[in-house]
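Questions regarding the structure given below will be posed in turn.
A single protein chain has been omitted; all remaining protein chains appear in their positions.
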Amino acid sequence: MTSFTPTTNGILDLYRRSPLRHVQPVVFALVGMVIVLALVSPRSAEPANLINLVRQGGPLALVAIGQTIVMISGGLDLSVGSVVILADVMAAQMISGQEERVIPVVLLVLGIGALIGLANGVLVVLLRVTPFIATLGMNFVVFGAALLYSGGAPRGDIPPNMRFWGNGFIAEVIPAAAVVLLLVALVAWFLLSRTTFGRRLTAIGANRRVAYLSGVSVRRVTLLAYGLSGLLASAGGLLLVAFVGVGTLEVGTDFLLGSIAASVIGGTPFEGGKGTVGGTIAGVLFLMVLYSILTALALPVSGRRIAEGLIILAAVALYARART
Amino acid sequence: MTSAPLLSIEHISKSFPGVRALADVSFEVRTGEVHALVGENGAGKSTLMKILAGVYHPDSGGIRWQGQPVALRSPAEAQRLGISIIYQEFNLLPDLTVAENVLLNREPRTRWGMIDWRALNERTRQLLGDLDTHIDPRAPLHDLSVAQQQIVEIVKALAFDARLLIMDEPTAALNPTEVGHLYTMIERLKQRGSSVIFISHRLDEVFHISDTITVLKDGQHVGSAPASSLTREEVVRRMVGRQLQDIFPARLPPGSGEPLMEVRGLQGPRLRDIDLRLHAGEILGLAGLEGHGQRELARTLFGIEPIQRGEVRIRGQAIHLRHPADAMTHGVAFLSDDRKVEGVALTLGVRENIGLPNLDRFSRMTVVQDTLERAACRQIVETLSVKTPGIEQPVRLLSGGNQQKTVLSKWLISEPRVLIFVEPTRGIDVGAKVEIYRLIHQLASQGAGVLMVSSDLLELLGLSSRVLVLRDGAITAELPGATASEESIMLAATGVHTG
Amino acid sequence: QDAVEDIVTEYSTDYLNDETLAVQEGEEVDTSAFAKEGPYTIGFINWSTANSWTVQIDEEIKHEASLYPDIEELITVSSDGDVNKQITQIEDMISLGVDVLLVIPVATEPILPALELAAEQGIPVVVFASAPPAEDSQVTTLWADQVQFGRLQGDFLMEELGCEGNIIVLNGLAGIATSDLRRQGLQEAIEACPDGGANVTVLAEEDALWAYDQGKLAVERMLAAFPEIDGVWSQGGAMTQGAIDAFEAAGRDLVPMTGEDNNGFMLAWQERMDDGFTAIAASEPTWQSRVALQAGLRILQGIPVNSFYRLQVPTITGETLEDYVRPEYSDAYWTNSLLPAEVADEIYGQES
Partner (left out) sequence: MTSTPLSHSPTTSRSRWLKGQRDVLLIWAILVVLVIIASLASDRFLTPFNLERVTAQLTALTLVAIGQTFVLLTAGIDLSVGSVVSLVGTLMVGIITDAPESWLLGAVVALGVGALVGLVNGLAVTRLRVSPFMVTLATLSVVQGLALLVFDLQRDSASGSITRAFGEVFTGSLGPVPIPLLLIVVPLFLSALVLRQTPFGRHVYALGSNENATRLSGMATDRVKLMVYVISGVMAGFAGLYTAARTLSGNPLIGESIAFESITAVVLGGVSLMGGRGSILGTLAGVLIIGVLSNMLNLLRVPSDYQYVLRGVLLVVAVMLYARRGRLA
């Protein structure tokens, strides 16, 4: 059953009839933000700088894609922040500047991330702990593990061949990190929109019971979703450490809130049942453009926070209208 | 009858993106009459009713209430006028109690502004008692069966002193006894001078209760006439636009030989020692009073409810049923009676819903083959004439009957060997029913076995090769379909002769 | 007091009264009321642990504590930069009945009532690092002046720029005393310019949480928005290193920058010195936790301490860089340290 029809509104109606209605609203928000950026600081909106935003958002985008996958199933992964840190610390310490260790360590760290994700999944699916608590608990455990592993003092650094993927440019213009993101995004997009897994995942979020009664193995799919989120969070951590160059527990980026916000801005509701990789990446870019606008405004911190809130509210309010 | 119109619907039109739901509809409902509204699935009945309830706003046209034009901007405004509605889809709150649901927003209060629980429960008990049901007002709603929820919906609407009571398919989930009580209530309302708009796809009910019948077709008003001046055939012809021949296809004979599915000594939480054999090519009806184990049996055979003892064999092979997927690998399909909760994922599209149980067939190495899926969906949507602007339309935007057709579609194309159908034609119009019966029949004659639970005894009697009757979780009788009758089924179901 | 009975001088070097480290200020406090026999249980509340500086603070105090047979237990907890959590921890430490409480405040004012409660329960408190001293409610405070810290960085930058040009500012976190006070020091430095700083423009200012990733991202955005940046005033942590990398990644010439005695930054600095990169590092010494512990032990022995000690902060310049930077250690090392080599090697030694 539907809710009330909104009162008719010329422009909105036009929009709803036009082919534009198939474009995700977040894209409009993103375009609007870029226009604002260009007004506030034309330099920042130059193509090279815009492309660079993709690189800046790379680690968060990887994490956010994982978060989206879990959110589509109706869950939540609060452990991503710690997984990023653990991946960062472990990679730096184990690679310790040695080029030839990069590949095995990257694989190992990805595996550990996936295992943490699967553990979340086991708690949620088999032991029926609500995702919020299960992944929050995991967040504490993994952070504690990162502290214990590094003794609080992370060491080691990342050799140039891996740093390239966080900092470098291919053909001098395309950030390597953007290529990583693009590849991961393509795979994730394919997984979500072309495979039976994606279809089942969406169905679980839309109506678990119907999915179950349609023969979907709710447990297996949910487990996999959490596993992927863990995997992608550790991938985000790896991209971050390639960017940072050394092991660090001090990651300033709020990967947890950022990943959820990007997903929500990108059209994944808390209830689950829908969501797209493209939307989430647009959500991440939205945040990156927002930060650029704030930087260009050169406000003091208090003013920055106020402006940040108002811009977010205005942007999401505008496109919430288009969506209803 | 000369009484003045209570309600005049004047030139109402309403469109949704891609769908013209109502086109210039006008008719009147007089004071104290029961006015039936009939039409195919998607004809616009519910849309019109939602306009009367203040949920939707017409694109054009208007409404007069006792001669005065009124604008119904919200459900609250409609309620204030005295319009009360039983929606086709339940609108109940699973986490609240029955009484809280019934008197939502109208809770009796104590002097201190607190809820007067005693009065709340007492009032609800009375209202329930009027329908001769014994649901505990304090029971949480999520504990109730679909039929019980339907009763709660009815009682909720009756709790208003409504001048106009709209009932959008109130009987779809009810058994004959309950329907009888509902008739009594409607009579009482009439006596009080209230009017009733009654929507149903069961024409016998329509003729039994209504004074006037209005037919809608494709959003247009076909006509309104006193019920006494119409015949069944005429109404059907106006609804469907053609003459319907036989509703039921030729009855399939009881099967023999090696059974397709065999159940031995099955014991479950609500089932006692069930033995049954389902043969290829037959339709096996399961009958009994609500709550006596038919639903449970059907669900158990699909792996939803636990099996405590006994065994299930398909084609002679004993199978483990722990999950619906186990049943599905053996070619079992299951259609639940709770469409909204267990049938469709409302936010997903028609294609996504139909595809869900069939993904393995539509995919190669887990990659879904769009063209395969689309083609299959389009075909079944056409066969069942699901009224939708496209196969990507979110199911929640379909009419109730078309949602049901979507659920049927997803199972019918799964090439099932055993179909377990619980209330398969709930809310489906006469025309489409015929088509569905034909399809079920066709599947059975091609070698599938069908197990059907239906509270619509006509349907059960019309289709079944054999009828098994359950009482208290045990099978008490097996009746040949050709000779079974309502009386013989009731006798087996209750153990006593009914008058 | 008889020095022989003082366990601080008996087992360790007395840093507390060392004019090169901690200058006595304030009044002498009579601690006889707190005097008790060992063995002692020391409670230490660190303001965070997910931060290489706080980790080294932990390591320094752990090492110092290990020197005294009279210390039975050193209980360390971290407040994660959360004032509320810190108040809870102070109260829990009181419940636990520690003999002396050492605290690095997340913020001073809000924890004062809790510290007062400690005093009421007869538990002496030593407050150090991160926040300016507040009166009462604690026995002694050790502090490296944070305004001075920022001032020192600011003066360097003003000199490099000749009090003229555009600078960008990287803060820690507004609302945290350390961050706010250092920023205040910069302001003073700017205003100390001959023209009152009229020719210095702060183009943009961001909180980057002392973290590398945030520092680098912030500077990248600033570089995109502002074509002319003449200097970077960074409070330190790993942010300055991020700023250097951001400049290089953008293909922009390095400009004078400020930072802290964090090994990662100092290594980066050293590498680029020959190319004309100039910088300065202030220091918030990690050894102060050892001094704080010594103050605590003195109090427990009834030996008077001063109500306030001003910690001496070295300024690391291009000339003195060599003496501090440790190429053999990881970036997480803080160079103004009193950790003995074998301990530091163990924790910070790089594999290769």
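Residue numbering begins at 1 within each chain, and the chains themselves are lettered A, B and C in the order written.
As a working rule, a residue touches a chain if its C-beta (ideal position, glycine included) is under 8 Å from a C-beta of that chain, and two chains touch if they have at least 3 such contacts.
Just so you know, these numbers come straight off a predicted model, no measurement behind them.
S.K.: For the chain that's been dropped from view, list the shown partners it touches.
M.R.: A, B, C
S.K.: Check the options B:Leu93, B:Ala318 or B:Ala482 and report the residue that touches the missing chain.
M.R.: Of the listed residues, the one touching the omitted chain is B:Leu93.
S.K.: Out of B:Ala21, B:Ile63, B:Ile151 or B:Leu286, which touches the unshown chain?
M.R.: B:Ile151
S.K.: So one chain is hidden, and I want to know which residue out of A:Val36, A:Leu53, A:Val125 or A:Ala178 touches that hidden chain in the complete assembly.
M.R.: Hidden-chain contact among the options goes to A:Val125.
S.K.: Quick one: which of C:Leu16, C:Ile61, C:Ile111 or C:Leu170 touches the chain that's been left out?
M.R.: C:Ile111
S.K.: For chain B, which positions touch the chain that isn't shown here?
M.R.: 53, 55, 74-76, 78-79, 87, 90-96, 100, 104-105, 107, 109, 113-115, 133-136, 138-140, 143, 147-148, 151, 156, 175, 177-178, 289-292, 494, 496, 498
S.K.: For chain C, which residues touch the unseen chain?
M.R.: Those residues of chain C that touch the unshown chain are 46, 49, 73, 75-78, 80, 82-85, 87-89, 91-97, 107, 109-113, 121, 173-176, 180.
S.K.: Can you list, in ascending order, the chain A residues touching the missing chain?
M.R.: Per the touch rule, chain A residues meeting the hidden chain are 1, 3-4, 74-76, 123-125, 127-134, 136-145, 147-148, 152, 208, 218, 222, 257, 260-261, 264-265, 269-272, 300-310, 312-313, 316-317, 320-321, 324.
We adopt the following convention: only the chains that are shown with their structure count from here on.
S.K.: Taking each chain's centre as its mean C-alpha position, how far apart are chain B and chain C in Å?
M.R.: So the centroids are 72 Å from each other.
S.K.: Once you find the CA centre of chain A and the CA centre of chain B, what distance in Å lies between them?
M.R.: For chain A versus chain B, the centre distance works out to 43 Å.
S.K.: Mind checking the centre-to-centre distance between chain A and chain C? Centres are C-alpha means, answer in whole Å.
M.R.: Averaging C-alpha atoms per chain gives centres 34 Å apart.
S.K.: Please give the residue numbers of chain A that touch chain B in the complex, ascending.
M.R.: 1-2, 4-5, 16-17, 194-197, 199-200, 202-203, 206-207, 209-217, 273-274
S.K.: So in the complex, the part of chain A that touches chain C is made up of which residues?
M.R.: 41, 43-44, 46, 49, 52, 56, 85, 96-98, 143, 147, 151-157, 167, 240, 243-253, 291-292, 295-296, 298, 300-302, 304
S.K.: Inside the complex, what are the residues of chain C that reach chain A?
M.R.: It comes out as residues 49-52, 55-56, 58-59, 171, 174, 202-218, 220-222, 224-227, 237-238, 245, 249, 264, 330-333, 347-352.
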